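Okay, so here's the structure we're looking at.
Only one protein chain is missing from this complex, and each of the others stays in its spot.
Chain nomenclature is as follows: A and B, assigned in order of appearance, with residue numbering initiated at 1 for each chain independently.
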Amino acid sequence: MFDKFREWYENRHEYAKDWKEKTGGKVVGYICTYIPEEILYAANVLPVRILGGHEPESIGLAEPYLFGMYCPFCRDCLAQGLQGKYAYLDGIVIGQSCIHIRQTFFSWRQRIPHEFDHYIPMPMNVVTPRASIPFLRKELEIFKSALERWLEKEITDDDLRRGIEIVNKNRRLMKKVYNLRREPNPKLTGLEAMYMVVSSQLTDKNEHSDAIEEMFNNGLATRDLGRESSIRLMTVGSENDDVEFTKMVEETLGATIVIEDHCTGSRYFWEEVKLDEKDPLTAIAERYVTRTPCPQRDWEPERIRFRRILDLIEEFGVQGVLLIQQKFCDPHELDIPALRDLLNEKGIKNYFLEFDVTVPVGQFRIRVEAFLETFASDELFAEDIV
Amino acid sequence: MIAVGIDMGAKNVKAVVVRDGEQIGRSIFETGFDRYVSARKAFEGALQDADVGEEDVGVVVATGAGKKVVTFAEKQFTVMACNAKGIVRLFPSVRTVIDVGAEEARAIRLDETGKVIEFAINEKCAAGAGAFVEAMARAMEVEVGEFAQLSLASTKAIPINAQCVIFAESEVVSLIHAETDRADIAKAVHDAMAARVGAMSQRIKVQKDIALVGGVARNIGFVQSLKTFLKEDLLVPPDPEFVTALGAALLGMEGEESD
Partner (left out) sequence: MDSENKYPTEGFKCWKKAKELRLQYYKNYMQAKEKGGIRWAGNAPSIDAVPYGLGDDVYHLTGEPYGATVAYNKEFARRCHEVVEAKGYARDLCAYMRNYWGSVLLNEFVFGGPFPKPDFMWVLHSCCSHAKWYQEASRIEGGIPYFVIDWSAGMYYKWDEKREDYVVDPNQEHRIQYLVDQMQEGIEWLEDITGREYDDEKLIQAAKNYFESTSLWAEICTLNQAIPAPMDEKTMYSFYVFAALHKAHREVVEFYKELRDEMRDRVARGIAAIPNEKARIMTDIQPPWGFLEIYRYMESYGVVSIGSFYTFTLMGHWEIAEDGTFRPRTTPMEKGIEIRTREDALRLLADWALGLPMAQIFYDHRFKSHIMKKIFTQWKCNGIIMHFNRGCEGLTLGVAENKQALVEAGIPVAYYEGNMGDEREFELATVKEQITAFIESLGLIK
């Protein structure tokens, strides 16, 4: 049922090239999910997220341009570009993000040919919205003007409303699919969810939304994966599109990832733009300031993201949490001790794993298996009491 | 005028004797606990090989991580300076030399006189040096020589992450458990290490011709992988581990001549 999304995920470059040929439109690569895709859709430009290729042998290509302690993901992304895999991109944009991935953008901008580039200084401060929203609104206006100059056409408020609706609709549909993961016998696996969300970052959202609707028409809601007795896990952390790891957890070890907090997962699409009667740029600015923050901009003492993680654990019936962190990812490293303290305090089992471009699946299998065994012993213990 | 260069490596001490710019003797000794004794042995061995007496020696130059213990040396130079000087003597066209030893790797860009222009050394991890291959060969229970040979039989590219030896070893063990072909694993290890050394080299401006020296240059599997990574041919001298010691002797000579 999710094959379409897997195909898109696996053949992302072919998809984008075909789209260009078919529509004659422009494709813009983006780095980090803090990019207002609404404005790109308004301009009929296809935004695609630049991701890594999980190929350590090509990572070396990025070496001359990146500091040795920057995360494997940012190196992998740049290495993809340096190999010419994204040669079809007409432009690249970034919504100000962590400094590692910024370096990817900077080096890409300098070294890989393209027509258009833009850096949006997305505010880091999302806890003082009275300052950040007007600031971001102005930056979005600058971005829109830059696009207009490049494309030689005006982007009207109606275009913006259309762009917002395209992206919002896709968000609503993905959330509807996610609701099916709450059920005792989840209607989709974590791997399927990953294919869906990541491919939403790689394809035309109109087409992507159609594919989701088609799944519903084909009985997604009544599907039976026979996973009612599987251990329900949540993954939390940095960028994660590691298919091999997810397969190992769900196929080899039989657990089910029922929800996740990644920028390649729920964090990407959870909140919609609330348009109301507002000026569309203000509405977009509000969405990006008030969305579930990435750890680097989560400055509240209680952390906005943690509250949401606890809510998701409750709503999705999560039994245990896998904390997944890209090696050297400072924003997550700065949240993990506090998050582990919180989870431990709430009695929620959790286990920490550090990810690289490739993961040692064998070693991780033993570790995750041991983690899952702790749930089984809980049950044994419960039976003993009975 | 006779000069002796002594290269105090992490695994071996190498000594080269040069008379009027020509190499006339050499010797290699495993670096023992007492590094002074090892240095003396290599020094005496090289003199014997050259058939000259200690009293004939004009200047002794020490280089390498343990160069300070060579108290009988009149001069010291860095490995980078010696590498550069040694390689232009052997291959005058070389502008980049990559030196991979047991525990260190470095890349040096030089000019036609053998003067260093810039250099890079590997970060503090053995993943980009000889000890890495040795550890992986051990995991597969084969000799390093055989391990290198094995690698040539494979055409597959299996990704292994060589950012860290520990991490890589567990990936290799996973591959062994998955009953991956041994030749493919050997190649994967050499590819991973080549990616690491190649990446380190690209931190400098790599200019042709490129030479590979140091003990690991004897590993034909690694040489092949590095050529593929750099998409360039590599010149490998017949005795790659002696290039630094040769350069040391030549540098010693130079100074004496100008005095």
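Just so we're on the same page, contacts are C-beta pairs under 8 Å (C-beta built on N, C-alpha and C of every residue); 3 or more make two chains touch, one makes a residue touch a chain.
The structure displayed is predicted, hence computed values, not measured ones.
Trainee: So there's a chain missing from this view; which of the remaining chains does it actually touch?
Mentor: A, B
Trainee: Which of B:F29, B:F119 or B:F229 touches the chain that is not shown?
Mentor: B:F119
Trainee: Of the residues listed, A:F116, A:F135, A:Y351 or A:F375, which one is in contact with the missing chain?
Mentor: A:F135
Trainee: Among the options A:K20, A:R102, A:K176 or A:K247, which residue touches the chain absent from this view?
Mentor: A:R102
Trainee: If the missing chain were put back, which residues of chain A would it touch?
Mentor: 63-70, 96, 98-100, 102-103, 106-107, 110, 119, 121, 123-125, 127-128, 130-132, 134-135, 138-139, 142, 295-297, 299, 301, 303, 328, 330-331, 333-338, 340
Trainee: Considering the whole complex, not just the chains shown, which residues of chain B touch the missing one?
Mentor: 65, 77-81, 115-121, 123-124, 203-205, 255, 258
Going forward, only the chains that are shown with their structure count from here on.
Trainee: Roughly how far is chain A from chain B, centre to centre by C-alpha average, rounded to an integer in Å?
Mentor: 44
Trainee: For a test of understanding, state which residues of chain B touch chain A in their complex under the given definition.
Mentor: Going through chain B, the ones touching chain A are 123, 157, 159-163, 167, 170-171, 173-174, 177-178, 191-192, 195-196, 198-200, 202-203, 229.
Trainee: Could you list, by residue number, the parts of chain A that touch chain B in their complex?
Mentor: 54-64, 68, 72, 327, 356-358, 360-363
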